[in-house]
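One protein chain is absent from this view; the other protein chains keep their places.
Labels A, B, C and D are assigned to the chains in the order they are written; within every chain, residues are numbered from 1.
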Amino acid sequence: MLWLQVFVNGLAVGGLYACIAVGFSLVWGVLSVINILHGSLIVLGGYLAFFAHQQWGINPLLFAPVAGAVLFVLGAGVQGLVINHVMARPFLITLLLTFGLNLFLDNSMLALFSADYRKVLLDPPLGVFDLGAIVVPADRIYATVIGLILIGLLALLLRTTQLGRAIIAVRMDRDAAALLGIDVRRTYAIAFGLGAFMAGCAGALLSVIFPISPVASAGYLGKAFVICVLGGLGSIPGAVLGGFALGIIESFGALFLGPEHAMTLAFLLLILLLAVRPSGLLGKRGFA
Amino acid sequence: MRPLLEITGVTKRFRGLVALDNINLALAPGEIVGLIGPNGAGKTTLVNVITGVHKADEGDITFSGRSIKRERPDRIARLGIARTFQVVQPFPAMTVLENVTAAALFAGGAASIAEARDAAAHHLEFCGLADQAGKPASALTLAGRKRLELAKSLALRPKLLMLDEVNAGLNPAEIDNALELIASIANRGITIFLIEHLMKVVTRTAQRVIVLHHGRLIADGPVAQVLSDETVVEAYLGRRFAERMAGAGI
Amino acid sequence: MSGILLDVQGLEVAYGDVQVVWSADLVVRHGTTTALIGSNGAGKSTLLRALSGLLRPLRGSIVIGGRDLAGASPRDFVDNGIAHVPEGRRLFTGLSVHDNLLLGAYRRQDGKAAIRADLERMYDLFPRLAERRRQDATTMSGGEQQMCAIARGLMAAPRLLLIDELSLGLAPAVVDQLVETLHRVRADGASLLVVEQDVGIALELADHVYIMDQGRTVRNGPSDVIAADSSILAAYMGT
Amino acid sequence: QDKLLIGAPLPVTGALSPEGTKLKQGYELWQDQVNAAGGIKVGDQQLKVELRYYDYQSATPRAIQLAEKLITDDKVNFLFSPFGSGATKATSAVAEKYGVPMIASSASSVEVFDQGYKNLFGVYTDNSTFSEPIAELVKTKLPDAKRVAILARNDLYPLSLANEFEKSAKKRGLEVVFFEKYAIGTLDHASALTQLRATNPDWIIVTGYINDLITVRKQAADLRISGSVFTLINGPAYQEWIDAVGPLAENVTTASWFHPVVKYQSDDVFGSSAKFVELFKQKYGSEPDFTQASGAAVGVVLQLAIERAGSTDHDKVRTELQKGGFKTFFGPISFAPSGIANSYVPPVLQIQNGKVEVVVPQEIATSEFRTAPQN
Partner (left out) sequence: MTLRLVLIAAATVLAIFGLAQADAYVIRLATIFGMYATLALSWNIIGGFAGYPSFATAAFFGLGAYITAVGQNAGLPLPVAVALSGAVAALFAGLLGTAILHLRGRYFAIASLVVAEVLRELTNSWTDVTGGGMGINLPLIDGSVIGQAQFYLVAMLSLAAIALAATIWLDRSRLGMALRCIAQNEDAAQIIGVDTRKAKTFGFMLSSLFVGFVGGVYASWVTYIDPTDVYDGALSIKPILMALLGGVGTIFGPLLGAFTYLALEELLWRNLLEFHAGILGLMVVLLVLFLPGGLSEIRGRGLFHLLTRRRQPS
C-alpha cells in the first residue's frame, strides 16, 4: 500500500520533471548548447502565469501555451541575436554565454518581481482523486497530462512537418542542410525558441504546484540536466522517460534511504550510467 | 624467413557492414607492398585494425612474432608500426618541428625533449621540410602536410610504415618527389605497406600488390600479374582501364 | 547546340587562406550531361561547393540563367534551380528515406500536389527506395544511399543537378544502374554536372568532359574526342 | 566623528534574498527615525546613523569575508549580523577576532551562542521558547494526543529547532513516531509525507523556510494528511505564506519572536510596539513581520546601549549590552551570558480565518487555540 502510494507519487512528480527537461533536451540535442538559461526561463514562465492569473484570473494550466508562446519569442530572439554568433565554436563557449545570460535574467527577475515566494491559488482548488488505497493530487495529473500533450505536439511537429525535418537535418549535418536551402541560423533560432516554449509551459504548469521565485531557477536547471543525462541527450522520449525515472528513483530513494538521501541515490545512478552508457537510457538518434 | 607482420583470418564489422572479411596476409621484412581497392573496400580499416585503432572482431595479428591484436595504439606505435593518415592529421596549433618532436619523444625512444627535437630536425631535413620547421602545421600546403605525416612516421623509428594514400591530391611533380622519398625510406630497410588509388605509383614502387574488394582479399601477387587478373579487372580497374593499360603496354 | 544554362568564368576558391581552385572556366548547356574529372585533390569538390553557394569564391563569376550568383547563399542557388548531391551523400541520420526526400523539396513553393507527384516519380525512378521509404536513410547500403541522395537532389526540381563522386564506393553493377537512371533524368529535361573518379564511367555518362588539375580546368571537349586522346588521360589521370 | 557607521552584510541575491529585503526594511525604518530625531546621543554630541550594506549573495563564507571587510576596510563602528543562525554563527568568529560587538537580528539556535564569544548579542530567544509553549499547548488542550511526527530541513536552524521540539515532546511523554530530515533544495516532499502519514500522528511538526513550508502544506493536503495539530516554522508568520497556501493556512500553529499585536511600551525611538507598527505601515504599507521587526530591533538595542554608555567605545558598549534591561518595542531585552536574548516570551500564533492570531501567552492572546482537524 505504502509502496503503491510512493510509486504513484513518483509518477506524479515524474510527469512534471519531464516537462521541465524536454526543452533543455531539445536545445541540447539540436544546437549542442548546454542551456544554463533554462531554469530561469521556467521561472519566467511561472511569473507570466502567475500575473495572468492575478490580473485576469486565467487558469495557469490553460495559460501554459500562451506563456510558452511569449518565451518562444524571447528564446528565438536570444538565439538569433546572441548565441548564433558563436554556434561554430565549442560548446564551452555557448555554455559560458548562457551562463552570463542566466546571471542577467535571474538578477533582472529579482529586481522586477522581488524574491518573495508566490504561488497561484486556484479557487476552488482542484482537489485530489481519492482512489481509496491511494490518493493522487488532481493538479499534478492535469499538469502532467497537459504537459505530455504539449510534448506530444512538439514531437509531432518535429516528426511530420517540414520545419521539424529541417531542425533535425540541421542538427545532423549543417552543411548538407544548407545545401537544400535550409536557413541554418533561422532554424537554430526556432529550435531554441521551441526549447524556451517548453520551458514557459513547464513554468506555467508548475506555478499551480510549487512556489515561484527567481531563486528557484537553479533547482530546475539541475533537475533538467540530470533528467536529460538519465534519459539520453537530446532525445525527447528520453527526456520523458528520464523524468519519470528520476521521479520514481527519488520517491523510492526517500522511502529506503530517508528523504535527505533521495537525490543522492539518483546522482549515484547517474554517475554509474555516465560511466557505462554516456548516451543515456535512450540513445541519441533522431527525435520523437 | 619469418614475416614481419602476419594477419590471419581477420574480420572487422561495423554494425551490419563487414568492412574486413577473413583477411590473411603477411609482409616480409624490407618488402614494399601495394594495397589497392575501390573506395570503401576496407583499406583504411585494415590499417586501423593493424594499428589498434579498431579491434579486429576475429582473427589474429602478429608483429615480429608477438600478437598485437589486443594492444592499444600507442603501444603498437612504440613497437615500431607507423602509419600516415589518409585525411592528414597534424597537431594544427603546434609548429611543424613540435609535431615531429612529439613523435620522436613518445615512440622514437628519445630520452629528453631536447634530444627529440634534434632527431625531429633531422627527420624534417630528410623530408625536405627543414625550412618550414617554425611554421604552425596548419599553415602547410596539402603536399607539405603529407610530407609532415611522413616525417612524423619516420620519427617513430618504425620497422613497418603504412602509407595511406600519401599521394592522393598531389600533382605529378609532387608525386615524383614523394616517390623518391618513399624509395629512400625503403633503402633504410623499413618495410612499406603502400595504400594507393594511383596505379602509376603502385606500378613504380611496389614489388607486390594486394587487392581488397568489399572487405575481401581478392588478389595477392606480383604487380603485373595482379593487374591483369580477371577478377581484379572486374572488381576494381574496370575494362576500359585494362584496355588502356594493354594499349600503353604497362 | 542548345543554350547555356551555367557559365562559370575565372573562378577562384579557397578554404580560409588555403587557395584550392585557381582558375575554373566551365559551361553547362541545357539538357546535357557534363563530367568533371581530375586526380584526387584537383579541386573538383571545392568547385562544386562554390557552384552551390557552400563556399564563397574569391574571384570570378557564376552565371545561371543570366544572373551572377557568385557569393550568393545556398538558398539562392537552390531557388535558381541548382541542386548539389555532395561527396559522401550526407543523408540525415534519424530521418526516413521519405523524410530525406521531402527535405529535398524544402524550398519549393509549387504546392503539395506537385511535390507528391515528384515523390512518386522518384519512387519509380528508384524502385529500391520505394521499398525502403520508412527506413532510416543512413542504415542503407552505399548504393541505396547514393540513389537516395540523388533523388533528394532531384526533389528540388532543379534545372541543374550537381553530383560529386557519383560512383564512390559503389559496386560496378550499381554504377551501371545509376548511369541508366541519370540518362532518364536528363531525358526528362534536367541538366547534369557530374564529378567522377572513374574516367570510363565519366566518358560513358557525359556529352562533354572537363579535366581539372591542381585547381585549374585544363582541358575540355566532347567525350568522344577526349576518350580518343589517351595522352590527355595519361597526363592528368595518372593512368 | 559626527556619524556612526554600522556594517550590515545582507543576502540581497540568492536563496535568502526575501529575508534580506525584510531585514533591510527594518534597518532603514530605524535609521530614518534616529536620524529624524537628530541622531544617537553620545555624551553631548549627536551621531547620525549610516548603514553600510554589501550583498553576501546568501553565501556564508562571503558573509564572513564581508564582516572582515566592513571592519578592516570600511572601518565600521558596529556590526549587524547576516541573516539566520548559520551565517551568524560563522561571522561571529570574525566579530570576536576584532572585538567588534555584533547584534544578531535573526539567530535563535543555541549552537550559535555556545562558542563563548563576548561580542555576539542576539535579539531572538532560543528555539526552545518555541517548542516549549507549543508542546505545553498540545499537552493541555489535547490530552489524548500521543503520536508526534517531525520533518526537518537538514539545515542549522530548522534542525536545531526540530531537536528542541523532539525534546519538548518527549519531556511531556509524547511519542515521537517519525523524525526525518529532508535535503536543502528538495522540490517535492510527497514521499516523505507519505511515510509520515503512515505513522498516523496526532501532532505534525515541519521545520524549514517559507518555500519548503508552502510546498509541504500543499502536499500534506494533497495526501489527505490529517493530524489534529499542524505546526510549521518558519513561514506561517509571514503574510506571503498565508497568501500562498490560502485556505490551507487554517489552524496551522507557528510562533515568532514578534507580532503586531504585542503591546510593549518602550524607551526607544519608537516609544511603543504600536507606534512601530504604525510607522512601518506608513513606510511600507503592510504590517511588519518578525524578521522586519528584528531589523529595527537590532538598531534600537544598539542605540540604547550606546546612549547608556555615552560612548561608541567597543568595551563600554559591550558592557552595557551585557547589562541588558533594554525596554524596546520588540520586547524587554536582556541577554544571557551566552549573548542570546532571554527576557521575553515570544508569541505562539495560529492562523484563524486567514488571520494570524496570538494564542499564547494569555496576556496578549487575541484568540482561543483551535484544534479542528486538518482537512
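Operating definition for what follows: contacts are C-beta pairs under 8 Å (C-beta built on N, C-alpha and C of every residue); 3 or more make two chains touch, one makes a residue touch a chain.
Everything quoted here is computed from the prediction, not taken from an experiment.
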{"item": "Chains in view touching the one left out", "value": "A, B, D"}
{"item": "Absent-chain contact - pick from A:Ile93, A:Leu126, A:Leu148 or A:Leu163", "value": "A:Ile93"}
{"item": "Residue, one of A:Leu131, A:Val145 or A:Leu274, that touches the chain absent here", "value": "A:Leu274"}
{"item": "Contact residue for the chain not shown (choose from D:Val76, D:Ala104, D:Leu156 or D:Ile210)", "value": "D:Leu156"}
{"item": "Residue among D:Thr13, D:Thr291 or D:Thr328 touching the omitted chain", "value": "D:Thr13"}
{"item": "Absent-chain interface as seen on chain B, which is shown", "value": "51, 53, 72-75, 77-78, 82-83, 85, 89-95, 97-98, 101-103, 105-108, 113, 117, 134, 152, 155-156"}
{"item": "Hidden partner chain, residues of chain D it touches", "value": "10, 12-13, 53-55, 57, 59-61, 64-65, 68-69, 72-73, 86, 89-90, 93-94, 97-98, 111, 153-156, 159-160, 181, 183-184"}
{"item": "Touching residues (missing chain, whole complex) on chain A", "value": "32, 34, 82, 85-86, 88-93, 95-97, 99-108, 110-111, 218, 222, 225-226, 229, 233, 258, 260-261, 263-264, 267-268, 270-271, 274-275, 278"}
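The rule we apply is simple: only the chains that are shown with their structure count from here on.
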{"item": "Common touching chains of chain D and chain A", "value": "none"}
{"item": "Chain nearest the overall C-alpha centroid of the shown protein atoms", "value": "A"}
{"item": "Inter-centroid spacing, chain D versus chain C (mean Cα positions, whole Å)", "value": "77"}
{"item": "Centre-to-centre distance between chain B and chain A (centres being mean Cα positions), rounded to whole Å", "value": "50"}
{"item": "Set of chain D residues in contact with two or more other chains", "value": "none"}
{"item": "Set of chain B residues in contact with two or more other chains", "value": "none"}
{"item": "Residues on chain A engaged by chain D in the complex (per definition of touch)", "value": "2, 5-6, 9-10, 12-13, 106-107, 110, 114-119, 121, 123, 125, 128, 130, 135, 137, 139-140, 209-211, 213-216, 219, 223, 247, 250-255, 258-263"}
{"item": "Contact footprint of chain C on chain A as seen in their complex", "value": "162, 165-166, 168-169, 172-173, 175-183, 285-287"}
{"item": "Residues of chain D touching chain A in the complex", "value": "13-15, 17-18, 20-21, 151, 154, 180-183, 185-192, 194-195, 198, 210-211, 214-215, 218-219, 221-224, 240, 243-247"}
